[in-house]
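Removed: one protein chain of the complex. Kept in place: all other protein chains.
So that you can tell them apart, the chains are marked A, B and C in the order they are listed, and the count of residues begins at 1 in each.
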Amino acid sequence: MTTHTETPPRPQVPKRTEELDEVVIRFAGDSGDGMQLAGMQFTNETAVAGTDLATLPDFPAEIRAPAGTLFGVSGFQVNFSSHDIFTPGDNPDVLVMMNPAALKVNLRDLKPGGIIIADTAEFTENNLKKAGFATSPLEDGSLAKYQVFPVDITQMTLRAVEGLNLNTKVASRCKNFYALGLTSWLFTRPIDPTIRWIEGRFKKTPELVDANIRALKAGYHFGETAEMFAVQYEVKPARLVPGKYRNITGNSATALGFIAAAERAGLPLFLGSYPITPASDVLHEVASYKNFNVYTFQAEDEIAAVGAALGAAYGGAIGICTTSGPGMLLKQEMINLAVMVELPLIIADIQRAGPSTGMPTKTEQADLLMAIYGRASESPVVVLAPATPGECFFMAFEAVRLAAKYMVPVIYMSDGYLANGAEPWKIPKVSELPQIDVQFRTSPEGFQPYLRDPETLARAWVKPGTPGLEHRIGGLAKEDVTGHVSYDPINNEKMVRLRAEKVARVAMDIPRTDVRGDPSGKLLVIGWGSTYGALVEATERVRAQGKSVSHVHLRYLNPLPPDLKEIIRRFERVLVPELNTGQLLKIIRAEYLVDAKGMNKIQGYPFKVGELMQKIQELLEE
Amino acid sequence: MTTHTETPPRPQVPKRTEELDEVVIRFAGDSGDGMQLAGMQFTNETAVAGTDLATLPDFPAEIRAPAGTLFGVSGFQVNFSSHDIFTPGDNPDVLVMMNPAALKVNLRDLKPGGIIIADTAEFTENNLKKAGFATSPLEDGSLAKYQVFPVDITQMTLRAVEGLNLNTKVASRCKNFYALGLTSWLFTRPIDPTIRWIEGRFKKTPELVDANIRALKAGYHFGETAEMFAVQYEVKPARLVPGKYRNITGNSATALGFIAAAERAGLPLFLGSYPITPASDVLHEVASYKNFNVYTFQAEDEIAAVGAALGAAYGGAIGICTTSGPGMLLKQEMINLAVMVELPLIIADIQRAGPSTGMPTKTEQADLLMAIYGRASESPVVVLAPATPGECFFMAFEAVRLAAKYMVPVIYMSDGYLANGAEPWKIPKVSELPQIDVQFRTSPEGFQPYLRDPETLARAWVKPGTPGLEHRIGGLAKEDVTGHVSYDPINNEKMVRLRAEKVARVAMDIPRTDVRGDPSGKLLVIGWGSTYGALVEATERVRAQGKSVSHVHLRYLNPLPPDLKEIIRRFERVLVPELNTGQLLKIIRAEYLVDAKGMNKIQGYPFKVGELMQKIQELLEE
Amino acid sequence: MSQAATPMLKLTRKDFMSDQEVRWCPGCGDYAILAQMQKVLPELGIPRDQLVFVSGIGCASRFPYYMNTYGFHTIHGRAPAIATGLKISRPELHVWVVTGDGDGLSIGGNHLIHALRRNVDIKILLFNNRIYGLTKGQYSPTSELGKVTKSTPFGSLDYPINPIEIALGAEATFVARSVDVETKHLQETLRRAHEHKGSAFIEILQNCNVFNDGAWEPITDRATKGDHQLVLEQGKPLVFGKNREKGIRLGKDMNPEIVTLGEGVDTSQLLVHDETNPSMAYILSRLGPQFPTPIGVFRAVKRMTYDEGANAQIESAKKRLGPGDLEAILNRGDTWVVK
Partner (left out) sequence: MSQAATPMLKLTRKDFMSDQEVRWCPGCGDYAILAQMQKVLPELGIPRDQLVFVSGIGCASRFPYYMNTYGFHTIHGRAPAIATGLKISRPELHVWVVTGDGDGLSIGGNHLIHALRRNVDIKILLFNNRIYGLTKGQYSPTSELGKVTKSTPFGSLDYPINPIEIALGAEATFVARSVDVETKHLQETLRRAHEHKGSAFIEILQNCNVFNDGAWEPITDRATKGDHQLVLEQGKPLVFGKNREKGIRLGKDMNPEIVTLGEGVDTSQLLVHDETNPSMAYILSRLGPQFPTPIGVFRAVKRMTYDEGANAQIESAKKRLGPGDLEAILNRGDTWVVK
């Protein structure tokens, strides 16, 4: 443990503490300023302090865009509260801005009367110009309606680490921790988790441990002592369901979900992947668990990645691949083969904004129709989507379970917002996770490769290496039961329908659909995937106004929950908000012949609760 | 011209001639027996004789499967008639069978009382066994309800070519022409076109010219002289629309349509392709026209094929690629790039039965949803489908025209049945084909890469090499007008909607929808693609029974014809027959909220008129 | 699996023949290759269930259907990727890949190279008939320049790929060539591939009598093969010719030259084949048209295999960190308890 006594004790100015129910803070600066880190650490602090929370990281596609530019601004928003919350918040209460460009980009979102903490050192003429400010907003009175705290963060940081023999470049890189320290003080968050994190992260370079902790503490103490800050805010712990919690991002939860499922199936996990934003972190995390029975294979491309996963599945492993939109397109031919040979295969599509390269670091949920229909010929697969970062764990687990149970490919659809967003997660007990019961066929007695389980229609999973069960599979049309190559017309139709029926039977595994709000009424809002939080909050608030709106959130997109039809019937109108131009909407309309309306946003960002409420209210008033 | 006097003149038995309105003949034998050729030549003969016709080639995926096996049987069905016909016929009137396996496979389809011509030489014990016959059906009385003509075709062929110094293997390969000659006599078809064809085809091997012509004539004369044949049949010419005709397959028409369009645009054609059944013949045919401004590029895979086509389009050529289902999946990422950079690109998907490798030589129309929705994110393209082999020409032409006019990718969807099927085609005059008016931008005055034509929303097509217009394009999200890389949320949504709107505006180019039958009534049948013929015939026949059924056939699948909504409203019920599990059906239901029903067949074969009639009658009676 | 429990009966060629009728064209070179494989396997003493044949799409790729072992007929060009996933996770299996010149070098070229450079312990047989058979006769990446085919009626324009050279360029650890009709040589080469630990690549010259008949005639015809075949044997000088009267020597600037033995030249001046010498393999791989075609093993060297490495990594991580504890990783990082 490193201790610091370098900061001289200062006279304590008496401070007032105000209690708040919910606060939204956005950190922003250059891509190189470490804002993602600051945001993540703040998140962790407030998680440990027991609040509920939700986050929205927002970074450019450039690795380190030139300093001071508008397109180089990297931001991280965190919402924390003493009550249940579901979104990172529409508009921040606080902006922690490391330069003029950050302020320029983020100011429009700040709530009236909101707080701005700005690093004055960066408000140079040059930087102001790059950001398109004629004069400094910190000085020209344009920020009058906000509470502005100008702090020379850079200078203070340098001073804090003085004597550690760091060059200025390295030293000033600690300023994100200074800003974090200050913010932590302002909102009475504990900084110990961050100190522990710094110690772990920089283990090999003790001078950086020292420097960063000093900067953190200096920021914290500055808040304590500087007269500028008269009020300190407190957000009380939320009354979450009792249990042990940690903070988790969607990608982390996805990785753990896959590992947990393979463990519960007692099978090795084979993850074939080709790096792509925002999916890569799943590969990174899984790769770090090599002491499990985990193979990670960074392939030469997405085709090889899914091919290797299918090869591993054929060999009896849990075969998974992770990718995003452009990579998904390359996998479809192999998924079609998996459909034909009826092997379990899990394909995780962490959706991003497109089409084509699009906005790789931004979110969207526009791959749904591609996942369901994007293969040549009739090629049914199971499609699932988690609704929150923590839920990624359970749906990833479920994807593996269903794939193995039905011998079918499962597409698991997360997105950029879930992937990088975080929330407190009630850690499940391993013993409470379902067992995944895989029975490899070993008996040659009456064996036929396409004999089916009468209930699930799954064919048997046979591991090569099993004596007496030698057989051949492939992508040509196959005869029922024997699996021999067959061009018989009637047989072909039969097999097409059997494959469809097998996927349809997954409906047996879908839990009853939960309707939030009244079971019948005026308006039903149907959502899927990462819009969950915003939809919950919007519908709850409108309901709180005494209006009739309920909410159903789909985790099973193909097949659809069998009770959905009945639920829809009980409402006068249906609204389907999506971060696309109306994909689930098309399915709902075709399936249930209901004149459902879409609400659509294709901006690379999640819905805001406000805009959803407005749309819902409009529909209710029509 | 070769002449033969070797066949001794025989006494003419007086023969009766019966006139028939329509005849369906199926030729079948081993893959190596030349049945496709015999069928095609018969088709040509009857075409030249002025009948209407339709064909259905049906061959195995194996190149030359072992002789005598059931899976090695290759067949070719031709329907010809003195009235308009639209399908190759549900059931043959005549089977020309080269071996027992062929008879086994095809007998179930023969009409009661139908004619069987069989090569007795091949009905050996061994062959009978391979085909699963215990005794010879030619002798055991099992064919009593048919008119059976057992002919020793092999022996007679060998005799006909005696003295030409051919070895038996080569000599007996002529037996398809013997069979053709006999059939031609039986149905009074002229054999001159076939003689001309043989002369052209075997130019370099005069002995084969001789041998094949001798075999052909020997067959013809055998019919004339043999007492076995008491009746000769005649089918009078059909009263087709006046004009000059030829016989054409869908693949040939597609190739010519692309070439014609490039010529009418005054631009070079660049066809990038990777061989795949049943699309390869389009590449083959286009490649033979190198004296046009035609580049054909056989790429290393489908991705490179479409990439090269896009590169050529970027350079100012008509960039086209041709493929089938499995290859389509590999092109989607590149099509997404084309959507983003807004360049014209034509992708021809000659659909085949799937999924995966499936039944490569069989037909299906199950790639529709994949074509429309199979790309990541929001990626609208134009989707067209021809309805008959001859129409392939015009729709291929239209695909090029729309791509260039709207600067948009166009997917053109033919299928295995259209590709290889043939029909008489009224040859268009070049001067009557639309001019395709491409204006490359050359003026730097006010140039911006994403400035749009206010009517079509097309951006300007600029050829690299144009001074002063240097600019950069790519797959990242782009700013409206300037095309600069932009991650602005509002701009992104704007661009997504602009791209969608551009495709929507193609509706301006869609001709009024033709309703066959009453403009309103009880049942509307909606079809698309190659089912046209069967649907026309089925609906006409049911209408002839005085029932209320009309038929609309869609050539424009995305966008849909703007008047379709109105048309659908005028009918009580809607039926959507498709060779898939209900793909257009989903779109119709979602779009028009009409409780349309599907009729679906996924057997690798086209609809039969009878089965369609039955379904239509059922629906009308419900 | 219960391999140990399987009584090790001596298997015969018949045991490796599946119940499926072979569907290649009569006279196709593929028959001969199938036969040699079925003859060699019984001698290797591997139970049938431990063998997996993975293929892509093409005539060649129908191979697995005819082998009474495990088999997977996959999609065009991707067999090496699928085989890689299988072998990594099931290192005890014997995994063979069957591909064609189109499947392996056109659409699948990249997977082939990457499998080879990774040295995944799979055996890759590339049936080279210099044509696309299954799609009825378009030119392939190994077709000679100017080839007239259905898709190139005016002649092809691209310089052919040399499969051996590409495999060497990818630093494959075992690279060989054999011929469909050279039964003994082919058997021996298959055996060598099996014995090699690591990726083995064998180009098998194969005749497609329907679409490219006689492509390899000079090398396979009794009358000419003496002059056109150069049989590589480890440690032996490069001698060829009907009467083994010719040899190959290294001339100026590392250019090989043909010499006639006897005229003041004896075998001691000839190049001596060394499967471990990379330059040797390279020079042999690109002998010009005036030279005989080498068959045999060009290169055979040892290197860690990917599958070994991957499995060793897991074992060592388990040793170092203890076997994976799911409960522990779920609870990793800062946690707190809500009561």
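In this section, contacts are C-beta pairs under 8 Å (C-beta built on N, C-alpha and C of every residue); 3 or more make two chains touch, one makes a residue touch a chain.
The structure displayed is predicted, hence computed values, not measured ones.
Enquirer: Which residue, C:T12, C:Q234, C:T260 or C:S279, contacts the hidden chain when the whole complex is considered?
Expert: C:S279
Enquirer: Of the residues listed, A:Q155, A:S288 or A:T482, which one is in contact with the missing chain?
Expert: Missing-chain contact among the listed residues: A:S288.
Enquirer: Who touches the missing chain here, B:A131, B:L310 or B:I588?
Expert: B:L310
Enquirer: I'm checking contacts with the chain that's been left out. Which of B:K111, B:R159, B:R441 or B:H471 qualifies?
Expert: Residue touching the absent chain, from the options given: B:H471.
Enquirer: Spell out the interface residues on subunit B facing the chain that's missing from view.
Expert: So the residues of subunit B touching the unseen chain are 44, 47-50, 193, 196-197, 237, 239-247, 256, 259-260, 263, 268, 270, 272, 289-295, 297, 299-301, 303-305, 307-317, 319, 333-334, 336-337, 341, 426-430, 442, 463-476, 484-485.
Enquirer: So which bits of subunit A touch the chain we can't see?
Expert: Spelled out for subunit A, the touching residues are 32, 61-67, 69, 71-72, 273-277, 280, 283-284, 287-288, 290, 296, 298, 300-302, 326, 356-357.
Enquirer: Given the full complex, what residues of subunit C touch the hidden partner chain?
Expert: Listed in rising order, the touching residues are 106-110, 113-114, 117-119, 141, 154-155, 157-162, 165-166, 168-171, 250, 253-255, 274, 277-280, 282-283, 286, 303-304, 306, 309-310, 313, 316-317.
One rule holds for everything that comes next: only the chains that are shown with their structure count from here on.
Enquirer: At what distance in angstrom does the C-alpha mean of subunit C lie from that of subunit B?
Expert: Computed from C-alpha means, the inter-chain centre distance equals 39 Å.
Enquirer: Give, as an integer number of Å, the spacing between the C-alpha centres of subunit C and subunit A.
Expert: Centres of subunit A and subunit C (C-alpha means) sit 44 Å apart.
Enquirer: Hey, what residues on subunit C touch two or more of the other chains?
Expert: As it turns out, subunit C has residues touching two or more other chains at 57, 73, 75.
Enquirer: For subunit B, write out the residues touching at least two other chains, lowest number first.
Expert: 61, 71, 326, 356-357, in rising order.
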